[in-house]
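One chain of protein is taken out of this complex; the other chains stay put.
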């Protein structure tokens, strides 16, 4: 089956990303596919390339990237929720006259339409918040 | 009197920064001083120089900087809470082999000792979370 | 009990205290903008978004009420509140904005069964 | 009712579900590391940090119990829980880690009056 | 002592505040705590002789200001908030 996930909690502040990651691994190892993960609300912080947890804690961003690399899972980040919270790609940074940025591929900034499309396309759609 | 504030909520996700900012303005206009503001837990997001809210919403980081410039309020950010959540200064970025950064002066990364010191030094110490 | 080809967006958080309410409403607005049909259900703290006496918040705080007023322009006319929520908050329906439908609490289970897509905010 | 030159750190959030508990304990540990005297009060959800059967969480999730065990090394020996919290959670004191003092709920107001510095997490 | 509550009147935070309250303490309700206006029988209005105030601008933004006025509940402006902190050496936030 095709799964889609909506994640709305930030790493280190919410258990939602941890639960979602564990669930995603279990889904994939049962032979299902994950079409995409959409990061919304405080979930956009999962994409921060400046996230630097202590050595004995999981780097959540790296875990998502591994999921993308091994299973081709799309990692979409809501652009409006991201900009407000201080997360932007190089392109958006330029557009706003900023030098620094903290969203990089495979994370993609996108609109809410992508979330609706993901929900419609998947056999199963789940929220972790 | 000398006030110290502890802020533990993120802008746009919590009302705490708004309440703290309004309170700070009122305190200052009554002739008191604010010795320092300490940003901890999700409050560290207040310092993000990449924060880009829509035009009709307050840019909370700029509001804190204005407070600093006009009233010499120290803006301290807990370094451990910040790094974990993807907030770092140029110095910390270099230390971690990263190019980008999103904490700049007048915000300063510092340790929890600074929080304890602030609480002891002030006549009034308040938490907004 | 047919599954309507409609989205149900559930609003469960209060205005101002977080962005959850606003970003939930945004999903409803985008659904409508893409031509989809959407109903809004207000549960618990979410009902506070419907109090008609709300005004703009403190300086720099964006109010919720203008977004609620905007729903009609997007043809989102199905604003539902269960009677239980009003009772729990001691709110009467005349304290709410125009166009809210109070539904019997006992209809909530069938309401959730009826929609193909439900998003809880 | 003297105001002890001590800090009271109040832990009110559950382990794992947020970082609030961990970052609250960090403040207690740093207070002690700087030579200050600190007491910990566990209220509501915070009491769950004291359940002795807690183990490490899912892969990558850091457990809270090792930090609780560390408190003693920092000479933080005053771990307080009001009886009301235990009752509310149906928890008995033998389910908790060693060294917790159960205090009568009626003593909470005077406890808060006693400390010069209180930090609520 | 001044207690500041910013969560709804039936939240865990509110219950904990009520357990910690001394008779001569003061309580200020801000943000979501102004919902207490909707509950005439909220324990905080009666549990002790503590004075309970509401932050006016939060009552306004959340649509309960006129109800608070009708009920004669004590509202303070932001200046009054500052005065409460001047009068109380120690301030505890419940969130």
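All chains are identified by letter, namely A, B, C, D and E, in their written order; residue positions are counted from 1 within each chain.
In this section, a residue touches a chain if its C-beta (ideal position, glycine included) is under 8 Å from a C-beta of that chain, and two chains touch if they have at least 3 such contacts.
Not measured: the values here are computed from a predicted model.
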Note = Visible partners of the omitted chain are A, C, D
Remark   = For subunit A, residues touching the missing partner are 1, 3, 8, 15-16, 19, 22-23, 25-27, 30, 32, 123-129
Ask   = Footprint of the hidden chain on subunit C, which residues?
value = 12, 43-45, 82, 84, 105, 108-113, 116, 118, 120
Query = What subunit D residues would touch the chain not displayed?
reply = 14-17, 45, 48, 51-58, 61, 63, 89-91, 95
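Keep this in mind: only the chains that are shown with their structure count from here on.
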Query = Chains shared as neighbours by subunit D and subunit E?
reply = B
Ask   = If you take the mean of the Cα atoms for each chain, which one ends up farthest from subunit A?
value = E
Remark   = Larger contact count among B-C and C-E belongs to C-E
Message = Centre to centre, using CA atoms, which chain is the farthest one from subunit C?
response = D
Query = Hey, how far is the Cα centre of subunit A from the one of subunit E, in Å?
reply = 39
Message = Centroid of subunit B to centroid of subunit D, CA atoms only: how many Å?
response = 26
Task = Specify, in ascending order, the residues of subunit D that touch 2 or more different other chains.
result = 19, 120
Multi-partner residues of subunit B (at least 2 other chains) = 12-13, 15, 19, 22, 41, 57, 80, 84, 125, 127
